[in-house]
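Please find one structure pasted underneath; my questions will follow.
One protein chain is absent from this view; the other protein chains keep their places.
Moving on to subunit A:
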Amino acid sequence: MEKTPENASQAAPLKLFGSWASSYTHRVQLALRLKGLEFEYAEEDLGSKSNELLRHNPVYKKVPVLVHGGRALPESVIILQYLDDAWPETRPLLPADAFDRALARFWCHFADDKLGPAVGAVFASMGEDQEAAVRQVHENLALIEAELRDGAFKGRRFFGGDEVGLLDVVLGCGSYWLAVFEEVTGVRLVDADAFPLFHAWLRDFEALDEVRETIPAVDRLLEYARGVRHMLLGLAGAGAAAASAAAAAPAEAPAAPAPAPAADIAVDI
């Protein structure tokens, strides 16, 4: 096969900067595994970010960042599309049809712009505020359920069809927090009766080998979430804005690894 610039760069090593509890990081790890691509992983302490990370992502200073042949790629959904573009011979994440691609992109944006923040709001609040946030989550899930039932994704096992695709990876790496948050807050988020298709999809997604290799054990996630929730509620009087600053300071550490700043968990779904 002719050695095109694409093929030459394919050989360059991949290094992923991430955080073990970051669902955005999991998206990239899962995608790399699904495509059979080797990579080096560097765990970042989000309370004390490395110079290397800050150099690779000066604009957002966040994980994940994928470094390929010296060039840094931030933003999980952008990275996933890059993997499709740079390794077209591997299992594709995006569907082939332009309209299906548009649907996948639309719902990925919905997941990050609407559903994620709503779930984070449930986790970071109490009382009436939390009730309002829960209603928002249910409204968002209802929209997705409707697409699975009668709409764009009707009859499919996964959003990508018979196999997982971009939207499964994006929605799936984050949805595992729903059960964790239910346990920690005592609030019901994904009722199998109210959202049967979403519930079934999530169960099938989480049963996949590559997904089980990627998502941390639920007891680690629970421990982590309890620590963050404890900290968030302890700081509720000081206001949510103070929570991120306070999170970086040494607080009474729960048995879990040091919790990430609250701002990260709020968007980390």
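Criterion: contacts are C-beta pairs under 8 Å (C-beta built on N, C-alpha and C of every residue); 3 or more make two chains touch, one makes a residue touch a chain; residues count from 1.
One rule holds for everything that comes next: contacts and distances are computed from a predicted model.
Peer 1: One chain of this complex is missing from the view, so tell me which of "Glutathione S-transferase", "WD repeat domain 75", "EF-hand domain-containing protein" or "Cell wall / vacuolar inhibitor of fructosidase 1" is its UniProt name.
Peer 2: "Glutathione S-transferase"
Peer 1: Going by the contact rule already stated, which one of A:14, A:31, A:46 or A:73 would touch the omitted chain in the full complex?
Peer 2: Checking each option in A:14, A:31, A:46 or A:73, the one touching the absent chain turns out to be A:73.
Peer 1: So one chain is hidden, and I want to know which residue out of A:101, A:199 or A:220 touches that hidden chain in the complete assembly.
Peer 2: A:101
Peer 1: So which bits of subunit A touch the chain we can't see?
Peer 2: On the subunit A side, contact with the omitted chain comes from 5-6, 59, 71, 73-75, 78-79, 81-82, 85-86, 98-99, 101-102, 105-106, 109-110, 114, 143, 146.
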